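What follows is a single structure, written as structure tokens, with notes after it.
Of the protein chains in this complex, one is absent; all others appear in place.
A and B label the chains in the order they appear, each numbered from 1.
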Amino acid sequence: MLLIHCPYCEEERPELEFRHAGEAHVARPVEITAESDEAFEGYFFIRANPRGIAYERWRHIHGCGRFFNAVRDTVSDRFFATYKAGRKKPDAAKFAGAATGGKDKR
Amino acid sequence: MADVANRDLKAMRREKLAGLSTTRERVSVTPGPPAARLALRAGEDALNSVSRALGVGVPRKPKTSARAKSGGRVALWLGPDEWLVIDEDGADLPAAAGWAKALHSAVDVSHRNVAILVAGDGAETCLAAGCPQDLSLAAFPVGACSRTVLGKVEIVLWRTSERAFHVEVWRSFAEYAYAFLAEAARDV
């Protein structure tokens, strides 16, 4: 069971209180009806699913109820950072050194 | 028209865990009495106004609670814009909140939740059977509160003293939560 730092509760909480909510920084287009079929496909269906550093959304559903974002290494499961929804996406280069996916590419 | 006005509301009320109680050497698990409850939502800018209206300073710090200066009213921090206000005397909380001019949402949830009181030297151990949070006094001091999980259900946990916790659980999960704690109490 992972420990996840909730940026709203300002402390680490057990994974049981959280729910994974897919890839982060996929914003709904403001003019969604103007999107081409290809653009809509990219927005709604296509996900990066990387090996290594991943940006993902979590919800502290059995805690404060907030959705927030996290940077996690999908190989080691280690969280590098969690931050409030709406905040800027942290640069992957900041974590590349510590990520297993970076040096252990298949 | 039937004579509805004279009906005794108290007699009509069927409390969820009525009649249940578990007492062991080091811990007791008992249902709490009915209370008024309010799901309060408000932005930062509304907190002073809402606090004045409710007569209790809603806490801004995560995992903390605040009690009214007098009477049995408490506001539990659940999220950055969410509080659970409990009034043991059954006051009309939506009406009280209605006095606040600032923007907020006040929803009566008095019957949605059921309280279970876990008390005694073994209270912390009893809850640790199903709650994954660190409940030591250092991590979860008196007055601390948090939405969390107990076994397979969600609860709001509030520490009322070194040796006592107040558990809030949704009505239909109350039977499970009570049975879970009663079973855990056997191993305290």
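Keep this in mind: a contact is a pair of C-beta atoms (placed from the backbone, for glycine too) under 8 Å apart; a residue touches a chain by one contact, two chains touch by 3 or more.
Here is the rule we go by: contacts and distances are computed from a predicted model.
J.: Given the choices "Amino acid/amide ABC transporter membrane protein 2, HAAT family", "Antagonist of KipI", "LacI family transcriptional regulator" or "Sarcosine oxidase subunit alpha family protein", state the protein name listed in UniProt for the chain not shown.
T.: Options "Amino acid/amide ABC transporter membrane protein 2, HAAT family", "Antagonist of KipI", "LacI family transcriptional regulator" or "Sarcosine oxidase subunit alpha family protein" considered; the missing chain's recorded name is "Sarcosine oxidase subunit alpha family protein".
J.: Just name the one of B:96, B:109 or B:167 that touches the chain not displayed here.
T.: If we include the chain that is not displayed, B:109 is the one touching it.
J.: In the whole complex, what residues of chain B lie against the chain that is missing from view?
T.: Residues of chain B in touch with the missing chain: 1-2, 4-5, 7, 9, 11-16, 34, 39, 41, 81, 103, 105-113, 125, 128-134, 136, 139, 151-153, 170-173, 175-176, 179-180, 183-184, 186-187.
J.: Which parts of chain A face the unshown chain closely enough to count as touching?
T.: Residues 1-3, 14, 19, 21, 27-29, 32-33, 35, 37, 40, 44, 57, 59, 61, 65-67, 76-77, 85-86 of chain A touch the chain absent from view.
Heads up, the rule we're going with is that only the chains that are shown with their structure count from here on.
J.: Where the centres are mean C-alpha positions, what is the separation of chain A from chain B, in Å?
T.: Computed from C-alpha means, the inter-chain centre distance equals 32 Å.
J.: Which of the residues in chain B come into contact with chain A in the complex?
T.: Checking each residue of chain B against chain A gives 62-63, 78-80, 82, 132-133, 146-149, 154.
J.: For the complex, which residues does chain A have touching chain B?
T.: It comes out as residues 1, 8-11, 13-14, 16-17, 62-66.
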